[in-house]
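Excluded from the complex is one protein chain; the other protein chains are retained at their positions.
Per-chain residue numbering starts at 1, and chain names A and B are given in the order in which the chains are listed.
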Amino acid sequence: MGANPTSAFPNGIGASSLRKEDQRFLTGAGNYTDDINFPGQSYAYFLRSPHAHAKIKSIKTQAASAAPGVVAIFTGADLAEAKVGGLPCGWLITDMSGQPMKEPPHPPLAQGKVHHVGDQVAVVIAESYLQAKDAAELIEVDYDVLASVTDVATATQPGQPAVHDMAPNNVCYVWGHGDKAAVDKAFSAAAHVTTLEIRNNRLIPNAIEPRAAVAQYSRSEDAYTLYVANQNPHVERLLMTAFVLGLPEHKVRVIAPDVGGGFGSKIFLYAEETVITWAAKRVNRTIKWTAERFESFMSDAHGRDHATKAELALDKDGHFLAMRVKTAANLGAYLSTFASSVPTILYATLLAGQYTTPAIYAEVTGVFTNTVPVDAYRGAGRPEATFVVERLVSKAAMELGIAQDEIRRRNFIKTFPYATPVGLTYDVGNYEATLAAATKIADVAGFPARREEAKRRGKLRGIGYSCYIEACGLAPSNIAGALGARAGLFEAGEIRVHPTGSVTVFTGSHSHGQGHETTFAQVVAERLGIPFENVDVVHGDTGRIPFGMGTYGSRSLAVGGSAIMKALDKIIAKGKKIAAHMLEAADSDIVFENGNFKVAGTDKQLAFGQVAFSAYVPHNYPLDKLEPGLNETAFYDPTNFTYPAGSHICEVEVDPETGVTKVVSYVASDDFGNIVNPMIVEGQVHGGLVQGIGQALLEQAVYDPESGQLLSGSYTDYAMPRADDVPNFKVDTQVTPCTHNPLGVKGCGEAGAIGSPPAVISAVIDALKDLGVRDMAMPATPYRVWQTIQNARA
Amino acid sequence: MTVKLLLNVNGKEVEADIDPRTLLVQFLRENLRLTGTHVGCDTGQCGACTIHLNGQAVKSCNILALQAQGSEVLTIEGLAAANGDMHPMQVAFKECHGLQCGFCTPGMVMSATALLKENPKPSEEQIRAGLDGNMCRCTGYQNIVKAVQTCAARS
Partner (left out) sequence: MYAFQYHRPGSLKEAAALLGKLGDGKALAGGQTLIATMKLRLAQPSDLVDLGAITELRGIKVEGDALMIGALTRHAEVAASAEVKKRIPALAVLAGGIGDRQVRAVGTLGGSVANNDPAADYPAGVLGLGATVITTQRKIVADDFFDGMYETALKPGELITAISFPLPKRAAYAKFPNPASRFAMIGVFVSQVANGSVRVAVTGAGGGVFRDAALEKALTANFTPEAVTSVKVSASGLSSDMHASAEYRAHLIGVMAKRAVVAALG
């Protein structure tokens, strides 16, 4: 186990540098999409379907068009006439039958039918937002309301309404992964089988900044600029131009300025920005659209929503022999950008967890329903896998009378690299180390006494474990491609050294809270030996950055940071040649140390700034061999995923009278590989944990089964975690550096949300085990816990 | 119909004829271009729009601009000292990493400063309860609480 690197260099790698971005955010100088205004801009309002499933018989817009301030109104028919395509899905999943998944059209404005409450029906563009909204009320849509289906567990049963004619029984694909025969054989010989039926609750991402976009068209350049709250502007541009609008990519500039949280929900190409980009040319006006929160609830891609039956086969000593998982995954009404990959590639491949389970088989049915599209939400597939694995393991432990930590230790992977039966090769890890650290910090030894003390206060205290693993640093393009990805997953970085030696970094990663302006600057400052203050990081603009695949899947430092490291290598290599010329030495004699190019073994040296200056004022410069300038770009494609992993231990107290559960202690010991900024990493863990605790105890998107209405469509019904819902966390890190990227980093953005739900739920079950409770659905709301207690007592 | 509105915003007298429907937050963001105050929801819950109205933290998305007639409004833009030095609460948020994406931050800082004015030495529990009108999706609140504690300890 290595230690985290610490640099003697101020604000270098390993320093908890304060964030460069904070000054503007703290003084109200942030620049979010809705803060951007242009003279003469118009405003868009989207009329949305009030029905879950309906035929559109007619749309009458005459009265609305005549309303004050209206510039234009467009419907699906206008888009069809203009040959605007449908929103694409970026990942092809092949059905077990060998057929490609069903890809129903996803028009940006509904054509003929609406498929979920909130589906876009028309856009009104007006001089003011209120005028657009007023006019939308005058649009008359004649709907023929159809029966709808929202529940993933029953949507594929015979007799349910079909969301799309092309997918009878609402099946998008049935996908199998693993060696079924080996699994079946292992089960038939197992001493014990633990079975679990779980629902992974549906979540609504709820970045506090609602989605927003401002679209501009320039007649003089015949070009577009789109400002949009988005996590990956280059991907947004590629999908929008090549697949939907048929525009040349170089004529569209996408800028994602300050973005107020994403958590996955701002990865995707959405209808609204697509429509206003198209319409900006049609009306020759700048168009602004900002979602109201009620629209966020019914149009931002939702997360999770699985119904799963999982089984674990064990020998008599609690060693895992095989795992069998059958999951129905709700995809919603349309395939969102990465929807198909989340419950398959990002889920089933993680079912080995931290364990040596020799045989695993998963079968996943992707299901269409009359609900908002479901796609990646913090963790994306990996929280679902972790919940299945960790709940199975804890339940098996309870059934076999083995302690929750002991059963895990007995099955940990201990030698690396380790090839799992579900297609991944873990390069490195030390699961015993994080479990040992968490055990110590959580004072597990003192738990029985705490439990007794709680009991005297009338509270039931329980302890829960979760030893999660995730695959991050998405992704090796060749592997992703073989698995159906329709894009590469590399990253690009450019290092622009200015004549005076300051540096601008252009990264294809995007920061919407992660602090890249600080972390990446630390990496560059350390590598070049220049002051942190002399490094600025630019992200989120296709007009300034060579290319980018954006930020999701905890990939920014592992992949984006690696691209920056490669570009820095090129800068240093060129700098050495320049220095060799200036110092009259051979190229091979130059070393670069602490910001100085030195002739090895001598005291002859040049500061980085001197070499940079020479590159731009090449008076004494090897012009015959070398171009002037000091500006390098690199693309980095990882050779493997990274595998952050950790152990979380949660203690809860349940009030049996009301069912209220309080998280009273939470310890996370995580291995993220090397850490550049511990302060930022800790903050990422805190945030992830609260989203995971939110999933476990508070949050749930609920649809009315009859009408298909979203019942939890506002903050009055969707319970967001607030400050008084959560405790302080104890966060620890253990380090096994990633073996295959230059920084040795693994990624930390999703770990908290991945690791925590099973730890919390297992703790609740542990608290109630003496009442006979063996299972608990998420979220464990007071009502559900109370009901469970009543049922157990009955 | 428009109605005349007189306000003092961040120490400056402001006068405008506005549509009565104008929410205070709209007036600040659209008329005055003070875009540091954010809108995160439409039901008065998220608290991103929190400002001080006559010294008290209120949600500017849930109040008509005209309801603030004749009042003193302080927004995040007016919190720092005249020389640009950040308010101690802003400093504490930075030092404690009490913000990530920054979107809830102005509202959170305005709530936190009002909280300390009312209760200069709050317990952790009082801080958490006192921030019940502000949602943050990024930080998990721990470092926000730490920032408020840090600021309280320094004053």
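The rule is simple: a residue touches a chain if its C-beta (ideal position, glycine included) is under 8 Å from a C-beta of that chain, and two chains touch if they have at least 3 such contacts.
Since the model is a prediction, treat every value here as computed from it, not as a measurement.
Trainee: Among A:A223, A:A242, A:L711 or A:A792, which one touches the chain that has been omitted from the display?
Mentor: A:L711
Trainee: Of the residues A:V702, A:L771 or A:A792, which one touches the chain left out of the display?
Mentor: Of the candidates A:V702, A:L771 or A:A792, A:V702 is in touch with the missing chain.
Trainee: In the complete assembly, which of B:N10, B:T35, B:S111 or B:N143 touches the absent chain?
Mentor: From the options B:N10, B:T35, B:S111 or B:N143, the contact with the absent chain belongs to B:S111.
Trainee: If the hidden chain were put back, which of A:N31, A:N478, A:T639 or A:T658 would touch it?
Mentor: That would be A:T658, which touches the missing chain.
Trainee: At which residues does chain A meet the chain that is not included here?
Mentor: Spelled out for chain A, the touching residues are 130, 294, 657-659, 698, 702, 711-712, 715-720, 725, 781-783, 786-787.
Trainee: Mind pulling the chain B residues that touch the left-out chain?
Mentor: Output for chain B: 1, 3, 19-21, 23, 42-45, 47, 50, 53, 56-59, 61-64, 66-67, 69, 111, 114-115, 130-134.
Keep in mind that, in the parts below, only the chains that are shown with their structure count from here on.
Trainee: Using Cα averages as centroids, what's the distance between chain A and chain B in whole Å?
Mentor: The answer is 29 Å.
Trainee: Any idea which chain B residues touch chain A in the complex?
Mentor: Contacts found on chain B: 21, 29, 33-43, 45-46, 48, 75-77, 79-80, 86, 90, 93-95, 97, 99-106, 109, 124-125, 127-129, 131-132, 134-145.
Trainee: In the complex formed with chain B, which residues of chain A make contact?
Mentor: Listed in rising order, the residues of chain A that touch chain B are 18-19, 21-30, 32, 34-35, 37, 130, 206-210, 258-263, 290, 292-294, 512-515, 679-680, 682-691, 714-716, 720-724, 726, 728-729, 752.
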